[in-house]
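Take a look at the structure set out below.
Part of the complex only, each chain left as placed.
Note that the chains are named A and B in the order they appear, and that numbering of residues resets to 1 at the start of each chain.
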């Protein structure tokens, strides 16, 4: 089936750890907030699908998997897993570590997604909480956007998605070394939406589950409703990332607002065998020309690989069932696969952008 | 299977557009808030199930479907689709356009559902925001209820479902040409609940997804909990419409409150092939004697048709699986189908009411 072979655009991922990992460090990265475990749907999927890529039998036990990983070395392992994902283009969020060697390892085209809070906090660290910082943040965002495929906000991790809508900057006292003030974030997101419209760059939002910094009920994409109304006719494009367990809510927003796109992101690798079920729930209301693919792979190339592998399996399963039930033709099913795999993202993100490069003088990024 | 053949009571729908539609107008009506597209589960269902009713092969492409629709004309198309739905009785919300010729086209019995906000706003337009308006609203509601099968509130679209409970009218300043004040709506809904008890008319609430006027998180039926507690022992009957993606929440409310009924309304046509999955989730907790059928068909007879068609398929599939698993007998499955198709609605709505008639002097209703 086409879903098994088609080249993907991974519209949101991160880099991989450039080091060999012991079991605690590896296993931690199998969960959000470094709380992972092999005893999970994701752990089963690593053993089932990644082990053969490393030359092991399917279902190799964790010890054997990690021994083989150490034997091959992180670089070889990452290259194998990333290349076997069949991803033609990766859009990499560079605000959270690991991305330096990603392009070399992955073998695909790489473009950058600029995390707006990271840019703003870098400016605040330099300029302090002054009125001048506001202009400088805009300047820096414009500067970063020049080589980027999109913008991204992690406001869900800070004040939640019910931030106030602001067209003008708040008092400089709202700025802080770590941005958490709702007014400051509301202004920053509003600025990013204006840049999205002006520059033709999608603005991605983390929504749904993530690490323990998150209050998950504050990350329900429905809390963006007023923001989506305000931006609908401005030319801005909004992409809801991950979404689980609110993926039906996100599908509704894409149904209701023509400028809204969504993906399932890290949901797909994490839920393992259940990817088809979650995709089916999402397709209840999501317009077929608004659903995209991403892995949200972070730290471990296993996540990038499983995002692709399980998306392929999940889509193939859903569509095989629909074809068997005679509710879609094979040709229409192929068209749907093409749209979600790459077509929708190809339409909405700018085409090839200069590949981001980080020299030896780029600041170290902490492993959060 | 019985579900394929049984006559339905469609407990909540609207009329159809009395005009031929071009592609943009047709496609818009495939979505809430006129944002529809053929590239959706609903679009697939139109091509799969409605095309043959118009004499086309299943899965006809959109262009062919619309050409055939134009060839037959809206009147013939509507009559074919409505009559093939197998609906014996239609309860039509007359507060939102299109209903004039519905009875002639549909071939079934038609009764009226009175939208309470529409009645109130008509009075306010005449009387202004005066204390006299409150009495006149009650008088108009009683008048309208005389020939109606039920009442309906769209408070979810206005202030959300967590309106305050009020037994007495608020200050007249709370009234407005478009009712949005929570106190005014709380009073109006409370009045409707008293009329429901007094006149034996169910009071329907829009809950769950709808067009972009809605803040979906304010339309979670759980927000009605205090209202349901307050009305439980008054004799009022409450019907939760649509409910998705909160259909499990609505099922819980029907489980917890003996005066609460629910349906899946527009969910069924919109989710297409997934109707069986959504029905199964609803049947987890919904008492079998409290679930009803409706299509919420609006504007396009395709929606009325698919509501019925996909409900039949969905119920048949769920029950066939349960029978195969030996968790229900065929006889009990038939009883369940009868209850949801028509039995529960027949018990709760008043029997045959005078058919609403709109003369040539009835005001034009805008196509929102």
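Just so it is clear, contacts are C-beta pairs under 8 Å (C-beta built on N, C-alpha and C of every residue); 3 or more make two chains touch, one makes a residue touch a chain.
Note that the structure is predicted; figures quoted are calculated from it, not measured.
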Homo-oligomer size of the whole complex, from 2 visible chains: 3
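Just so we're on the same page, only the chains that are shown with their structure count from here on.
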Centre distance in Å when chain A and chain B are each reduced to the mean of their C-alpha atoms: 38
Partner chain A, residues of chain B touching it in the complex: 31-33, 35, 37, 39-41, 44-45, 48, 58-59, 209, 211-212, 214-217, 244-245, 270-274, 277-278
Touching residues (chain side chain A, partner chain B) in the complex: 220, 222-223, 225-226, 229, 248-249, 252, 255-258, 280-281, 283-289, 322, 325-329, 332, 339
